[in-house]
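Below you will find the structure I want to go over with you.
With one protein chain withheld, the remaining protein chains of the complex are depicted in position.
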Amino acid sequence: MGLKKRTQREEQKREEKRAIKRDLDGLITQLQRGDRVQRRWAARDLAQYGEEAIDPLCSRLEKETDPAVQEAILSSLMEIKRPPIGERLIPLLRSDDAGLRNRVIEALQSMPELVESHVDELLGDPDPDMRIFAINIIQWVKHPDVPKWLLEVIKRDEHINVVGTALDALTDIATEDMKEDILRVKERFDDPYIHFVVDEIIKGLS
Amino acid sequence: MTLSDREFEKFREFFYRKTGIFFPDTKKKFVEKRLLARMKATGHESFRSYFNFVRFQRSGEELQELTNALTVNETYFFREKYQFESLVENVLDEVLEYKEDNEPIRIWSIPCASGEEPYSIAIYLLEYWPRIDEVDVEIIASDIDTNVLEKARKGIYNLRSVKNLPKHILRKYFKRLSGDRYEIIDDLKEAIDFRQLNLFDYRENKKYRYIDVIFCRNMLIYFDDESRLKAAQIFYDSLNPGGFIFLGHSESMSRICSLFKVRKFKQGIVYQKPL
Partner (left out) sequence: MKKILIVDDATTVRKYERQLVEEMGFGAEEAINGIEALEKILNERFDLLLVDINMPKMNGYELVREIRKNPELMEIPVVMISTEASQEDKIKAYEAGANFYIVKPIRPETLRSLLNILC
């Protein structure tokens, strides 16, 4: 009893017990059929397979309801970070699962390059919530045109909450030349929150 | 050059969003001094240009430098000892509830640096946990830095390191050396398993399994968002269901990972892997 140091032998015993087929096919099967712990490990290990793992990971994510497994899948996708991932994740923004939606947003925020080519389509989506999610992602994209994209939203979007989100996103990155357009939003929306954010941005510019 | 109130606010909001650390108005001078030093070091003349640099730098290196400069990182024995209190008063009892008989309790200290933390845990358990004699406890201590691990294995410390230790503990667990230095007794040195580890080496980190308590204090704060999430996932998988993880007192899972349950004990917040 008391403090003990673990021996090498015990560790090896555990390693052997866990030896299952861990090549790509084995992992994919485990991802699809295993219990939640096995699916998590499979999702984590698949990160090592790069491009080949994208399809199995994304396909599973589309059906996966366990948050811990969703998290592991997204974590691996974030490590792999290749273009096909953008196309597969964006549709998940429409999911009814709020937890999944928000995790996907976070994942996309960390992979801005994958979203850049979809900006127009996202900001033009008929669903205002989708446009809001799009702004949440785009605002972290490190592209010189981001302020411009956001400016377009505040000039043209009809939905008050989409405009509000874009204004919030512009707060630290608005430039002097946008002042007029930003002030004009107050005329489009006679709402105390909108007025508040516009005033905040203008204050920040002086 | 001083920071305007608005600039300080902007910076404070950004830093809070990134790290969860909030600087009250009283800390303005403290922040200003260090910001100006970093501006100088990176060749930025205006706050605005430096701020944009930090925010949009892909590697996140400058944010890490800045974080280093803004956070205090001393290590010494019984640092943040309210967490060790939590360990012996609440956490270990809960761990024992889910443990199978005869399975040792495993505590992982990472990064262990020069050893103050794992030795503190060991001493605290021996001194203040009544059940230490009934149960086997393994303490694993890892760090990426082999030099610091060597120091830890040698177990020799100066006055600053031991300043918070009650005298009777100093007498019981240390040998006094020349030059105001103290050396950990051999029994303790042998009880701790010191191992080199790069947390993100996926072959190595997998060997850490069936852990019951992790102490990961003031490490995640220095990582970028992606690495923090990765690290949290590694910790999650290394823990037994029901296992606990302690972060540094100004750190929070709120900016890192959603998988852990937030538990509040008398001494503060500890995170738990769901059972």
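A and B label the chains in the order they appear, each numbered from 1.
Methods note: a residue touches a chain if its C-beta (ideal position, glycine included) is under 8 Å from a C-beta of that chain, and two chains touch if they have at least 3 such contacts.
Everything numeric here is computed off the predicted structure, so don't read it as measured data.
Visitor: Please pick, from A:T29, A:Q48, A:S95 or A:T171, the residue that touches the omitted chain in the full complex.
Guide: Of these options, the touching residue for the absent chain is A:T171.
Visitor: Just one of B:L159, B:L177, B:V262 or B:L275 touches the chain that is missing; which is it?
Guide: Residue touching the absent chain, from the options given: B:V262.
Visitor: Take the complete complex as the reference. Which residues in subunit A touch the chain that isn't displayed?
Guide: So the residues of subunit A touching the unseen chain are 96, 98-99, 101-102, 105-106, 128-129, 132-133, 136, 160-161, 164-165, 167-168, 171, 191-194, 196-197, 200.
Visitor: Which residue numbers on subunit B touch the omitted chain?
Guide: Listed in rising order, the touching residues are 13, 17, 20, 252-258, 262, 264, 269.
One rule holds in what follows: only the chains that are shown with their structure count from here on.
Visitor: Could you please specify the touching residues of subunit B with respect to subunit A in the complex?
Guide: 6, 10, 14, 55-56, 58, 104, 106, 122, 125-126, 132-140, 188, 190-193, 202, 207, 209-210, 225-226, 229-230, 233, 236-237, 257-259
Visitor: Write out the stretch or stretches of subunit A touching subunit B in their complex.
Guide: Going by the criterion above, the answer is residues 1-6, 11, 14-15, 40-41, 44-45, 47-48, 67-68, 71-72, 75, 78-79, 99, 103, 110, 142, 172, 203-204.
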